[in-house]
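The full complex has more chains than appear here; those shown keep their coordinates.
Order as written gives the chain letters A, B and C; numbering starts at 1 within each chain.
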Amino acid sequence: MTTFALIVSTPPTDNKTSTALKFAQTLVSQGHNITGVFFYQDGVINANHLVQTPSDELNLMSAWQGFNKESGTPLHLCITAAERRGLTDSLDNDLNPNVAENFTISGLGELVVLTSQADKVVQL
Amino acid sequence: MKPLPPTIHLIRTSAFADNKLQLCIDTLGVNDELFLLDDGTYNVNHALLTNLSNPVYVLDEHLTSRAVSAAEFEVINYVDLVQATVKAGKVITWQ
Amino acid sequence: MSHRVKSYAIINTSASFDSLKGKESLDAALILASYEMPVSLFFIGDGVYQTINAQSAETIQAKDYIATFKALGFYDIEDIYVCNDSLDARNIATTSVLADAQCCDKHLIKSKLEHCDVVLTF
């Protein structure tokens, strides 16, 4: 068993994000462990629960949530990157939090923790 | 001294449109391996790979979805990709 | 200023599944056509990959907007140009390309673009 850390940098409008998900799912199905998936850059948009995906397309937010529930893999959201792209965890100033369930609000420090604890780091 | 395990490079964009594959090749170690994913699969027809001596692998789903054929390269699936990352020293992604 | 009929060109330079560019480009073309604006489509550079027949978006859980290309005639979009030079550079046979499209060289594309009023790129 090898321990991985994953970094997802692409938004749900990019098919490359499906590749990241499938890679993560295959890691788990092959018996490997993932310290966490860190969502950074445009990847943070995956955690926006206001994203509406047409019903005939893969809903990546739901798919990541399902992956978290089934595998127990933590999904870490870089909140600094997220705030610039329209996500918020704040209840101030009439902002309504829109970070989807199953995503953990984190800082960039979590990137260091996840990657330093892993045997392999894969950025997708 | 034990040789380092190979670095594997994930190529995710088309070299017909950008310079990522070129940048990868510029710093490629002699034992490094290339994995073509996503739009990177279009590179099976790019001249940059014609004379490259490093191993090159292509992800089947990404070829099929794009209707590209890759007679000269080894076609792999996600399980193969996972196994390669397990064996690799490290993974560098070009996207 | 009143509503006027203009001719539109839409140039596609992105591969099929590169973000949503191909899909959002097609959406724009269809809406222009539904307003009865003349629309020409151009596929150059990696955009030519969008026109390959045997693609299967479902294999990678992508939206299959490519299937709509076959229905472009129904929307009165008949001027579809695919750059031969770009196909050649990518080792794609013209026989692999959408039958309703016209494969032509860049000089023809240039002259077709010259006569459009508005050009959008995706």
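In this section, a contact is a pair of C-beta atoms (placed from the backbone, for glycine too) under 8 Å apart; a residue touches a chain by one contact, two chains touch by 3 or more.
Computed from a prediction, not measured in an experiment: that's the story for all the values here.
**Student:** Could you tell me the overall stoichiometry of this complex, given each chain kind is only shown once?
**Tutor:** Every kind of chain, counted over the complete complex, yields A x2, B x2, C x2.
The working rule: only the chains that are shown with their structure count from here on.
**Student:** From the mean C-alpha coordinate of subunit A to that of subunit B, what's the distance rounded to whole Å?
**Tutor:** So the centre of subunit A lies 24 Å away from the centre of subunit B.
**Student:** Using mean CA coordinates as chain centres, what's the gap between subunit A and subunit C in Å?
**Tutor:** The separation of the two C-alpha centroids amounts to 34 Å.
**Student:** Quick one: report the Å distance separating subunit B from subunit C, using the average Cα coordinate of each chain.
**Tutor:** The answer is 29 Å.
**Student:** Spell out, as numbers or ranges, the residues of subunit A touching 2 or more other chains.
**Tutor:** Residue numbers touching two or more other chains: 15, 19.
**Student:** Going by the contact rule already set, what residues in subunit B reach two or more other chains?
**Tutor:** In subunit B, residues 38, 62 touch at least two other chains, as defined above.
**Student:** Okay, in this complex, where on subunit A does subunit C touch?
**Tutor:** Where subunit A meets subunit C, its residues are 13-15, 18-19, 54, 56-58.
**Student:** What does subunit C use to touch subunit A in their complex?
**Tutor:** Residue positions touching the partner: 17-20, 60-63.
**Student:** Within their complex, state which residues of subunit C touch subunit B.
**Tutor:** Against subunit B, the touching part of subunit C is residues 13-18, 45-46, 49, 52-60, 62, 89-92, 96.
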